[in-house]
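A single protein chain has been omitted from the complex, and every remaining protein chain is retained in its original position.
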Amino acid sequence: MTSPETSPETSARPVDGGHTAVLTPVLTLDDVHVRYGGSHVLQGVTFEVPATGVTALLGRNGVGKTTTLKAVLGLAPRTGSIAVRGNPIETQATTRIVRDGIGYVPEDREVFAGLTVDENLRLVDPERGIEAPIVRDLFPDLIARRAQRAGTLSGGQQQMVSLARVLLRDNTVLLIDEPTKGLAPKLVTEVADVLAEVARMTPILLVEQNLALVRRIADTVVVLDAGRVVHRGRADALVADAELTRGLLGVSMRREGAA
Amino acid sequence: MTSPAQSGVNPDATTEARLRASSVSRASTAAAGAARPASAALTPEASGSVPSPSATATSAPTSSTRAQALARAALPLAVLMVLAYLPYVPTELPGILPGRVNGPGSLQLLATCLVMGGIALSYDVLFGRTGLLSFGHALFVAAGSYLLTISLSTWSLPLPVAVLLALAITGVLAVVVGGIALRVGGIAFAMVTLAFAQAASIVVLRNPGGVTGGEEGLTLEREALPSLLVGVANAPYRYWLALAFVTVAWLVVSLLVRSRAGHAMAAVRENETRASVLGLGTYRVKLLAIVIGSLLGCLGGIVHALVLGGSNPHLTTSEFTLALLVMVVLGGAGSTWGALIGGFLYAYADARLVEVSGSSLLESLPHTIGQVLSQPLFILGIIFIVVVYFAPSGLTGLGGRLIRKGRST
């Protein structure tokens, strides 16, 4: 709540061309804390995710980006208030939260390696699995590999499985953690295309290190440092300001890479 | 299961500083709790580098904290003196002790309870201090007991040599078993240590070459012992021996938890991943804990054999290891008083609850319920479950909470 805001103009503002009216944020975090044993990982994180487009959650390594996503999902012990479209979820169990419309694509994909592609999808959608229309539209390459064990897929293919199984559900908002980590440039582009496509229907909170990708698909940015929000603003403004970028994100951010 | 903390915490300078700071505060509380005036000398690098409030408090104690520390030092010493004086107390405590306090029956019971307290303390080095859920600690206690009796009878060694031999063999055993079992972590470690202890139990029960005495156990060779430890009349000396063992165990554990190794063990217990990130060789730390705990346990086994006049195969069973776990958790894991009191009370309850079974209270109950309640392990098992649920820090933790509550109101 007290974190410095370099540009306080975001949240309630239409971000994708102005054809939407002023919308209430889809996800609100207010003074969220996470403590693990002796360490205080999130120290009062407050921000909102607008109801449209991609919101990028940025920051150096270890500032609490992944923990923020896990706090929303109830996978990390959290205090403070978290609300989806105004409904508080901070006391609910993970399963409930996800069923109520928060889709999660974790860091490192976390597909079930011993299960086939189809089985990975059928966990979420027992009826259709690989036959769901969204797979045909967005991930046609997976259909030929439906009987292959997910552990034997390439990193890019695993990412597609991880994205596809979340999209089989109707989501209010998607939390996606470093989807392009460790992927070749061509695959980064493919993932970016999918994310841009998905974002037309569902708002996304995206943790991403690749600034080029952030510039291409993100509308809003939130920057964390040492467990606190230190910047909120428009993505293009941040990326255009090299000095601000370096100051907030350091040199660890990847500027290279296709998107 | 990887802890979710990993993603949020990085091995950078700030984390390390935080961890060091926390280890300083741990050191200071441990020092205060164990009645040493200052811990600064024991953790020079930590207290030197990070100025945390607790570190300053310990390096420059005010007169009131010094007085408190002295008061805390006085408690264990006072307890020790009272216990040492018991063989001169002729009072009868009906219902609590069999006969006079200084009678042989009472002293034998108290000595057994003290030995169990010390053995529980040795197990707590693994479980409470390092977070190792070992189900094989009975192996080392039994090794001490049986190696002593076998050395004295079969191999006809003199007592000091027998003691040293028992310690040496147990040390080697601890390195081998620990070294193998530590190749897996967590719950799997528990299962593997259980299997090794079971192997030892099988060997003892099969009685190879008539050495272990099988189910009968093995009686101590009386001729090999100093006359002070033999006979009903010398019960006070065996009692003092047990008290000496507990004192040694107490001192070793108190010094250990304040040493560098002790801090490393605490770090492994709190968060093994982070401890390894900080460059602590967690494998070696855990192995060290196993070896120290096992040697103390071996010593406990030796004293147990001397106090009870022989080795009992019950010491080798998995049931005994589980009993150790129950003792430590009952009393309060990771606390010197807790483990000690837990072991003492468990042994006491185990011995005295049998007497209760003949009491009129049980006879008024329906037959079956009375029979069930007459089983000490039934009652202890249920108490144990209740403690795990409602007093996770054990009886001493519960007591501490109640005392603090009483003070604040």
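Should a chain be cited, it is by its letter among A and B, assigned in written order, with residues numbered from 1 in that chain.
Keep in mind that, in the parts below, contacts are C-beta pairs under 8 Å (C-beta built on N, C-alpha and C of every residue); 3 or more make two chains touch, one makes a residue touch a chain.
Going forward, contacts and distances are computed from a predicted model.
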Per UniProt record, name of the chain withheld from view ["ABC transporter permease", "Response regulator", "Fe-S cluster assembly protein SufD" or "Chemotaxis protein CheW"]: "ABC transporter permease"
Residue of B:L133, B:V230 or B:L287 touching the missing chain in the full complex: B:L133
Omitted-chain contact residue, chosen from A:I89, A:V166, A:L224 or A:V239: A:V166
Contact residue for the chain not shown (choose from B:L165, B:V211, B:L377 or B:L398): B:L377
Residues from chain A at the interface with the omitted partner, ascending: 73, 75, 93-95, 98-99, 104, 106, 110, 112-115, 119, 122-124, 126, 165-166, 169
Interface residues of chain B (partner: the chain not displayed): 1-2, 133, 180-181, 183-188, 190-192, 194-196, 198-199, 202-203, 206, 208, 272-273, 318-319, 322, 325-326, 329, 368, 371-378, 380-382, 384-385, 388-389, 392
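Following the convention adopted for this analysis, only the chains that are shown with their structure count from here on.
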Interchain centroid distance [CA atoms averaged], chain A/chain B, Å: 49
